[in-house]
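Here it is, the structure, as structure tokens.
Only one protein chain is missing; all other protein chains are in place.
On to chain A.
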Amino acid sequence: MERIGFLKTSEAVGIAILAALILIVLPLGLDIFRLNLAGKYLTYAFVAIGLVLCWGHGGILSLGQGMFFGLGGYAMAMFLKLEASSPEATKIQSTPGIPDFMDWNQLTELPWFWQPFHSLTLSLVAVVLVPTAFAFLIGTAMFKRRVGGVYFAIITQAIAAILTILIVGQQGYTGGINGITDLRTLKGWDIRTDEAKYVLYFVNAGLLLAAVAAAYFVRQSKLGRILVAMRDKEDRVRFSGYNVANFKTFVFCLAAALSAIGGAMFTLQVGFMSPSFVGIVPSIEMVIYTAVGGRLSILGAVYGTLLVNWAKTSFSESFPELWLLGLGGLFIAVVLAFPNGLAGIYADTIAPRLSRLLRRARPALGGTVPAGAPAE
């Protein structure tokens, strides 16, 4: 099989098609309101891609990815909130210059952990670093003690719940249940205008494609195969000389970092961040996006995310109370009937026909797989 850089030709084609869809088709086909919505969905795809590596390949199911999405989103929101809370803009408050919700909660000075978020650079560093460090702590604590499987899933869920409770409870420091709202400008650039929304959409799309490429890079590396090997036979990997805990921690951190970038882009495009993106429900929804797309497929995860969210939006407009049921049903259906999700359906039905077609068109292409080519 031919390769383009570290990608197989078929993978490069897949990425190109996705790029065409999100960089050309969607922007041309959708008005800015819908495009902004699509951009929002695509921020969840960062989480789904992380889950493909962590859960699909590594077998580590996290039911708490919302915390990393949220932490990334909050880091971004804190910067934007501080910029929106200049002394002039907040001069009617009893303490001007601090975010409005702090003032409402009788805070008279900016808490110490808010201070770094005056700087955009530090904030961007925090977007990635804080969630990743948090994942590192959880990962080291759990994986070194050989906590895995269902126990790990439950613990991540519990941590996500605790984080939500903390955010909601510490209203004066976090904005509480409402989250951090009323975000306006980024270094003076108004992010609420249509033009800004276009720009942010494209930035997000570009970052997502980079995340896809990074995920492919990890997957084609030996590390990617070690993940699969760990999922299959953890002990065999351990007794082949690998420190299994380190590999698990790495992929968990990577998934967290990707989620965090998605969260920050969410804040920028949607204009707020709240605890409703941190807790158990959003975390599980993101697992469902991944399952629907196919938990082994990086591109499938992106399409799964788009599809489920599109369905959610259309469906919950007409039958809001039925949506959660529908989502649960969808998950069960996927797990039972299509364990490899959309990607599996594609691989079973469309791909063979496509390659037959291609082979007929260009007989030279129909080569055999060389020794040592990956199984997938």
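Definition applied: a contact is a pair of C-beta atoms (placed from the backbone, for glycine too) under 8 Å apart; a residue touches a chain by one contact, two chains touch by 3 or more; residues count from 1.
To be clear about the criterion, contacts and distances are computed from a predicted model.
Missing from the rendering is one chain, named in UniProt as "Urea transport system ATP-binding protein" (options: "Alpha-ketoacid dehydrogenase subunit beta", "DNA ligase (ATP)", "Sarcosine oxidase subunit delta" or "Urea transport system ATP-binding protein").
From the options A:Ser240, A:Ser314 or A:Ser355, the residue with contact to the chain not on display is A:Ser240.
From the options A:Ala229, A:Ala255 or A:Leu327, the residue with contact to the unseen chain in the full assembly is A:Ala229.
Between the chain not shown and the residues A:Thr9, A:Ser221 or A:Ser355, the one that touches is A:Ser221. Touch with the hidden chain on the side of chain A covers residues 218, 221-223, 225-226, 228-229, 231-233, 235-243, 246-247, 250, 369-376.
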